[in-house]
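Here the complex is missing a single protein chain, while all its other protein chains stay put.
Chain naming follows the written order as A, B and C, and within any one chain the residues start at number 1.
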Amino acid sequence: MTLMFGSDNAAGVSREILAALQTADEGYALAYGGDQWSKRLNKEFSEFFEHDCFVFPVTTGTAANALALAAITPPYGEIFCHERAHIYTTECGAPEFYCGGARLVTGAGEGGKLSTAVLDAYLAGHRTHNPHHMLPAALSLTQATEYGTVYSEDEIAALSAIAHAGGMKVHMDGARFANALVSLHASPASLTWRSGVDVLSLGTTKNGTMNAEAVIVFDADLAKAVAVRHKRAGLLTSKMRYLSVQLAQMLKNGLWERNARTANDAATRLAAILCESGHARLQHPVQTNQLFVELDEVVTQALEKADIEFRRWGPGVDRAPCFRLVTSFCTTENELDLVRYALASNGPSALQVH
Amino acid sequence: MTLMFGSDNAAGVSREILAALQTADEGYALAYGGDQWSKRLNKEFSEFFEHDCFVFPVTTGTAANALALAAITPPYGEIFCHERAHIYTTECGAPEFYCGGARLVTGAGEGGKLSTAVLDAYLAGHRTHNPHHMLPAALSLTQATEYGTVYSEDEIAALSAIAHAGGMKVHMDGARFANALVSLHASPASLTWRSGVDVLSLGTTKNGTMNAEAVIVFDADLAKAVAVRHKRAGLLTSKMRYLSVQLAQMLKNGLWERNARTANDAATRLAAILCESGHARLQHPVQTNQLFVELDEVVTQALEKADIEFRRWGPGVDRAPCFRLVTSFCTTENELDLVRYALASNGPSALQVH
Amino acid sequence: MTLMFGSDNAAGVSREILAALQTADEGYALAYGGDQWSKRLNKEFSEFFEHDCFVFPVTTGTAANALALAAITPPYGEIFCHERAHIYTTECGAPEFYCGGARLVTGAGEGGKLSTAVLDAYLAGHRTHNPHHMLPAALSLTQATEYGTVYSEDEIAALSAIAHAGGMKVHMDGARFANALVSLHASPASLTWRSGVDVLSLGTTKNGTMNAEAVIVFDADLAKAVAVRHKRAGLLTSKMRYLSVQLAQMLKNGLWERNARTANDAATRLAAILCESGHARLQHPVQTNQLFVELDEVVTQALEKADIEFRRWGPGVDRAPCFRLVTSFCTTENELDLVRYALASNGPSALQVH
Partner (left out) sequence: MTLMFGSDNAAGVSREILAALQTADEGYALAYGGDQWSKRLNKEFSEFFEHDCFVFPVTTGTAANALALAAITPPYGEIFCHERAHIYTTECGAPEFYCGGARLVTGAGEGGKLSTAVLDAYLAGHRTHNPHHMLPAALSLTQATEYGTVYSEDEIAALSAIAHAGGMKVHMDGARFANALVSLHASPASLTWRSGVDVLSLGTTKNGTMNAEAVIVFDADLAKAVAVRHKRAGLLTSKMRYLSVQLAQMLKNGLWERNARTANDAATRLAAILCESGHARLQHPVQTNQLFVELDEVVTQALEKADIEFRRWGPGVDRAPCFRLVTSFCTTENELDLVRYALASNGPSALQVH
């Protein structure tokens, strides 16, 4: 089965990234970040974010999240996140491990997004702190969310303000941060430190690199809190140049933007193709590169017949089967045509013809 | 300064490895180990080790060690290792972190090697277990050792037998395992499960890959203990194919052996060049790719003048300055000539001429 | 303000317990459990539970719970409990700490009780285990529950059967275990190992001792898992005889039963007094020594005027203010009369007279 819409983790890497790896493969280079690519990272990302920032390369999004959260959450602290947050559902307790036994507390919210009301209610429950209760420590927001939606700059700022007033730091899980940037036509600064984000897990793997992620902080003290945990967690790579050169390459010639735009656009078109069938109902607005959609059997059968991968994703709102389809930087026009063709020849359109 | 002898982590990657990465970059592949390269790993390494084995790719040696140790050491357990073991000196407490608060207890030993006498003495101190004492859980051996020496198969077997009798499991830190194999003309099986090793941290990075390491176990139950911690520690890469293809490539056409032999041979020749000067005294026999050597000032000045990197490594036995030089799979004849020339033109040989 | 109904932790200790402490204060005794009282504990409790059991004295209920849970829950495990469970709401993350980063997952349920349906649903969510998910490890039931209700033997057995089938061990938080025993006219065996409980936190403090609690297990292997954590957690008291003699004293002449019965009966009568006013509505059936009750202002004012303590406990079902009143082994007839008198002279009855 072709894996085209199963996950953006199934994609390969950008041509530019492979080339960059070869560029970095020149003779000797100091290990553990002493190489020229690693040493330039802080400067290059500081320009990108329009703010002094500190970059810690890691190789998985889970590591980035757990390391970032551990830097802002003591063992007796709580991390508040959406009930569908990846850190809660799909990271096998990595945040609890890295934080030394902290607790994730979850809230509900439309489209995978937390509202200020939900955060307020959470904090209200901690107003009369006594020694029997854990302390609110971190708010974790996913951008783009697990349902492919995005938080606007104002939404982030409003949530961050409440979190900070409640003594919490703000973490952003940016596994698909580039997709959110493109979707919102926003600057990296506006969606992070300017709206109160303290620490960012910046993913680039889904956007075209070879397992290159980073924890990015905007404050020197916080950078120290990350640094003392980076090696200890086994995340400090010896030949770091091969990670750093990838992260740097994403910033060159707008590669991050081009890749994310390709993915987002493909998702929009894929949604249109499916919806035109009259047998698909979007569960959430398609704002980045993920579709969550109820599909009638005529559609799912047509796609399966055409060997097109997509994933069951729980029951829909009205209990019809819901599915997830994910596009990526390498989704092609041809692949979208395959869907069109599958629906036309085997699916609802075909039926309509008859 | 050229970094040629500073560390084998300063080397780039093998040409074959870069090629393999491109091979793996073909269209979509299931993430998290569902790809064809990852799925074949167990089989390929089982052949290499002549025993069923389970392979868990990670990206750093510290992660491999900590993950391996956590699978065999409960929080109330002790890990016995050499006082110069990398897990004790240079991993920022990663084993303690991964094991949830276990303790490293160290023993002394010539050439970075533990003796059965030292292990016996350690276990004797735990004979009358009472609730106030931690429990011996793991013996960790480094092969090749931190001083470039190697444990023979018999030595490993003798140590493992004592450890097992004392209720401990045996871990091998194989950051330079290939170098040891070549040095001993031994089979992978003989230096691991056949001589009692339960879990191996197999390093390939220093031997020519791009941050590709693995935890390898020879038992299904132990594999489960690793598996439940792999993702939780943030070590399960999404695009795992790019790790797995490297690990697999090392086994093809003897790449691991060719690279390790190049490094070992270069070290032997480098030692000869230095010792011929009459101003260098080896601290440990050169059995793999590391030299620990006392150097007179005439030599160090000559090397520095020629911009050749090497590292101060504590005082020597008789308090003369001691240095470490490391060769690698990419050390060239030309680089050795540079040393020869440096010593001849600026160093002791030059002086002798005059 | 008299603290009579604020908490059973506000009560002193039984006369018999003070006497027992003096009995134990005879000359020298081996520390750390080597004394005669500690050495008899296993035997005495084995008789009480009609099963070999292993007793680990501790000084707080939180320590008992955390230690018990750590013995059955690996760091990557989940503990399933009621959303109002004390281990979740009021122990500051002690289970997470002791387990090394495990996760508490909560379910809802009437009267503070988990149903088999809720447990089934929880386990269903883990059916297709993959490396991204934590593992179900422990079911924790509170007996009597946080709302003063009790699980019947059949209910425990049904829940335990599901838990065991799902690979979980069963923990019982018995902070008020004696109250449950009395309420159910059940044997200690029937409510524990016979219905599938693997490990019990046995509280006696609320029932009349001076901070004497115990972890009790019914299996030698599990006893080892507790033993290796007991000292490490700082819970192994040196002069353990003063804990053990209290635990033993509770079993003598039915002290545990007499005390629990006094508390339960007082609660029943207190409930009757309040309800007779026509201005009180019980939230949960009064099965042990805790009342959760909506009170009209005329009642709360009368109680406050009489300086009688009770606690606000969240809004009632229909949003009227809800309160908790707790009786104890030392609640007297006189104290109940104070309530009667308060309501008669200042409260609803008084109004009725007019």
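Here is the rule we use: a residue touches a chain if its C-beta (ideal position, glycine included) is under 8 Å from a C-beta of that chain, and two chains touch if they have at least 3 such contacts.
No experiment lies behind these values; they were computed from the predicted model shown.
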Legend entry - Contact list for the unshown chain, restricted to visible chains: A, B, C
Inset, instruction - Would you mind spotting which of C:43, C:129, C:224 or C:239 touches the chain that isn't drawn? - result: C:239
Inset, instruction - Pick out which of C:6, C:109 or C:131 touches the chain that's been left out of the picture. - result: C:6
Legend entry - Residue among A:171, A:232, A:284 or A:340 that touches the chain left out of view: A:232
Legend entry - Those residues of subunit A which, in the complete complex, touch the missing chain: 32, 74-76, 100-101, 131-132, 134-135, 227-232, 236
Legend entry - Interface residues of subunit B (partner: the chain not displayed): 75-76, 89-93, 96-97, 99-104, 131-134
Inset, instruction - Could you please point out the subunit C residues that touch the chain left off the display? - result: 2-4, 6-7, 9-13, 18, 21-22, 24-32, 58-67, 91-94, 97-98, 205-206, 210-211, 228, 231-239, 242-243
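In this section, only the chains that are shown with their structure count from here on.
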Legend entry - Interface sides of subunit B and subunit C: same vs different residues, half threshold: same
Inset, instruction - Superimpose the Cα atoms of subunit A on the matching ones in subunit B and note the rotation angle, 0 to 180, in steps of 5 degrees. - result: 180
Inset, instruction - Could you give the separation in Å between the centres of subunit A and subunit C, each centre being the mean of its C-alpha atoms? - result: 43
Legend entry - Where subunit B and subunit C are represented by their mean Cα positions, the distance between them in whole Å: 53
Legend entry - Interface hub residues of subunit C, defined as touching at least two other chains: 75-76, 100-101, 131-132, 134
